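Only one protein chain is missing; all other protein chains are in place.
Up next, subunit A:
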């Protein structure tokens, strides 16, 4: 092994000169416009003084990649403003805010009584604190230096800044795997690739933004520690792993991939002291560190997804012990011992596998059958279109990089091959795991591009004295078609190749180079286009465009949340569907019943039941939950499709799961099995609380002269129940475009009026007069 290793090392050194040459190509292809950095001048001197210029160039390129990555993520901030743009991160922001005000220990012990009323939520023990602590730390350091920034700005720009760190760690990792030129290309790719931008634009303050950096850095340190076999790098890897555990639940990917790597190395008989030292240190220290996160706790020694790591640890110890015994014992003794050990181990592994599949199946079953999990759109398989959309040409070139890696295998390339295969599998199963695939695609594509450039951009001066080991990559590259089924290469063959290489001629070389550069340019254009159009539209504000291209911003959400913040009492409790829980808590600072942390299914089902029952039944539930206000999202006026009526069936389904006697999904369908809100819709739907609140007074409103009053633009129908009377609720606020509607739950009268008593009419009068006194705010939609 060691011998193999030194060969590959020397290869890297030998080809170092070549990298300077390929850099000019990289620079031009990077969107930051490295064109300005005078590549020709750098190149000519770079050959004379390779080391200095080379590090300057790579530093410049990395810096520009960082800059490009940072600025590509700013579309949303420049077009709108510097706020948290997505809905979910409002919780992260709120807890970061809490952290900066009350300090770290108070944050760890934080019991949030504003969420999940009346249950509350222990926030400190149920979040991955890495994101908040990072942002809080940056804020603290900046303020220590008397740079007074608001914590909000730190949160908004955290993900773009970390994207730069990601590209640096990708550079380091790819340099370990292949060479420096590939590393620089990989850094440029990951800086702008849409698959990663989708989770790290400015204003999306989410765990994934910093987790990908931690992921890549952990992998870099792991590869480094496997290569060197030093405890120092292994401990560094553990610390980085600790940061990853604190940041994102995706750390499970690391704790399975690294054992897999070790296991495959054992299978390939690539065991060495270095692997032993690296993995033993990593497993023990990493395990202890990961258990320090309150949310993770004892999971690493309990749950099935961590068991592979433990199993490989035991296997590695056994293997090392056998190796030790092999030196001490005679062959005969060793064989008997070996067979005994192997049979015991096989039995143990068999039992564990049975146990694990048994426990694993139940969780899988739950995942399929709980409607809340099924209702989240991110948990869907991936079509090839999304692969292409998120990765563009990288998806076509990364198999080539994988091919090169496997053909020139060594310890760390085993790792990257395993990473690629497992990540591509997971990305195929679930759209959101595209995020873990993106870094490896960037690295492998960079390897592919780098070897092409190395081949076609190499200047003739260098060609005359090619280092012998160096030729193997190019050799493969050159006639990838013919050489595939050749087991080993003959030296004579290589020299023949060199001759044909010289006959290639400068024309073909330059044509191929141009085409490659054009591809990269198209990639950069595609990335910018996708980032600008698909991933930078904030969901907190909606934008619409007029015919002349001018833009309208619909700011209904913030309008409504600020209304709540200013006009309701401090302790008011707002009921809404769980999608809006974090926003209400973050923006309006009011108590919510359910939120996006969907830990309590029955509580959510109760809210769903209230929404799908009729008004008096819902009133009972709302009174028992102390609800003061009900907030709903209604898109019928402007044609916003993500509103509550469209989500309504999920509410019914989730409510049915817990209360099958009262709520039945089939009641909300027409006899033909359709979900309709017009006259043909089922009467239960037309009288349920959600319907009434959504369409209250909507029947009086004529949006357009071509349509009748009460015409729902989202569902393109005229609503079925125009004469809606509310008994226990009153309209408190409706935003400008009716996007958010807030209702106040009336306090109970002294006593329920008897139906036949003469006094009931007077109380009804009082009710109507109240409505006239306090008219709800209306305005005609401008759209």
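Keep in mind that, in the parts below, contacts are C-beta pairs under 8 Å (C-beta built on N, C-alpha and C of every residue); 3 or more make two chains touch, one makes a residue touch a chain; residues count from 1.
Keep in mind that, in the parts below, contacts and distances are computed from a predicted model.
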Hidden chain of the complex, named as in its UniProt record, picked from "COMPASS-like H3K4 histone methylase component WDR5A", "Glycine cleavage system H protein", "Tumor suppressor candidate 3" or "Sister chromatid cohesion protein DCC1": "Tumor suppressor candidate 3"
Contact residue for the chain not shown (choose from A:53, A:196, A:213 or A:387): A:387
Chain not shown: contacting residue from A:126, A:292, A:510 or A:666: A:666
Omitted-chain contact residue, chosen from A:78, A:406, A:553 or A:680: A:406
From A:452, A:651 or A:729, residue that would touch the chain that is not displayed: A:452
Touch residues of subunit A, complete complex, unshown partner: 381-389, 392-393, 395-400, 402-403, 406-407, 409, 417, 420-421, 424-425, 427-429, 452, 479-481, 484-485, 487, 512, 515-516, 519, 522, 526, 529, 533-534, 660, 664-666, 669, 671, 673
